[in-house]
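Only one protein chain is missing; all other protein chains are in place.
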Amino acid sequence: MPNSRGASTASKHVIEVRSSRRTQLINVTARVQELVTASGVGNGVCHLYVPHTTAGVLINEGYDPDVATDVEAAFDRIVPSGLKFKHAEGNSDSNLKLALTATSQTIFIENGRLALGRWQVIFFAEFDGPRHRELHVKIVPDPA
Amino acid sequence: MPNSRGASTASKHVIEVRSSRRTQLINVTARVQELVTASGVGNGVCHLYVPHTTAGVLINEGYDPDVATDVEAAFDRIVPSGLKFKHAEGNSDSNLKLALTATSQTIFIENGRLALGRWQVIFFAEFDGPRHRELHVKIVPDPA
Partner (left out) sequence: MPNSRGASTASKHVIEVRSSRRTQLINVTARVQELVTASGVGNGVCHLYVPHTTAGVLINEGYDPDVATDVEAAFDRIVPSGLKFKHAEGNSDSNLKLALTATSQTIFIENGRLALGRWQVIFFAEFDGPRHRELHVKIVPDPA
């Protein structure tokens, strides 16, 4: 990608994600870490950004896969299917689920690793799948 | 604004927003892009920050205006009006709606443009209008 001002480490990277269910949390931690490692950045921040309106990015527990299943089910409970929406495409509940979660996250990088907590993983949060999606990643080293 | 350390591009900018309803999503994308363009930054990040406790900032679908209307209505459904609040001012439901959405967002800048997805717009999210509000913007170029 052309980058007239920034160092190559700060260029935007794109991770392709393929979801298989309507509501699905997909663990993308290893793929983000690969980009951090390849950047050679020792200390800095990793910005994540989802360029979609019916999907987001969450950091939550990944050790027990039941947690992701529970969170997926709970989103479908909290946003009642009985809500009447004007938007004709039938995915306004997905827009709302995104509004309740997050489009962007900022994670610290320490000694070349994402500084996640012990039980944390990065989830791409699909709310209107199955689809092909993108997660955008920008890695910015601490100022010298 | 005095800025003893940072480049002028990183100074804080203020966008004035005027809401006309109690719950209202207001598209501010063009106004944020104007600041990005004026900064001359080619690649970097744009941080958005809302200095209020009953309003936030969201990135969601802006192509069909019904989506904003749907999301506004859904917030009023999810936070039940029947909840009993202790705070005497009568806007604790607004504080809660903010807690469920976001006070800050970070968007990438590429080649002088906000790197939004095809259907994405930036919404100032009013939860206790009508009021005069502010959206704070900081534009940080990628490190050289």
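All chains are identified by letter, namely A and B, in their written order; residue positions are counted from 1 within each chain.
Everything that follows uses one rule, which is that contacts are C-beta pairs under 8 Å (C-beta built on N, C-alpha and C of every residue); 3 or more make two chains touch, one makes a residue touch a chain.
Every value quoted in this text rests on a predicted model; they were computed, and no experiment measured them.
**Q** Among the options B:Asn43, B:Thr106 or B:Gln120, which residue touches the chain absent from this view?
**A** Once the missing chain is taken into account, the touching residue is B:Thr106.
**Q** Suppose we count only contacts with the excluded chain; which residues of subunit A make the list?
**A** Touch set of subunit A with respect to the missing chain: 41-45, 58-61, 64, 66-67, 69-71, 73-75, 77-78, 100-102, 105-108, 110-111, 115-120, 141-144.
**Q** Touching the missing chain, which residues of subunit B?
**A** Touching the chain left out of view, subunit B contributes residues 1-7, 9-12, 47, 49-54, 78-80, 83, 85-89, 92-93, 95-96, 98-100, 102-104, 106, 136, 138, 140-141, 143-144.
The rule is short, and it goes like this: only the chains that are shown with their structure count from here on.
**Q** If you average the CA atoms of subunit A and of subunit B, how far apart do the two points sit, in angstrom?
**A** About 19 Å separates the centre of subunit A from that of subunit B.
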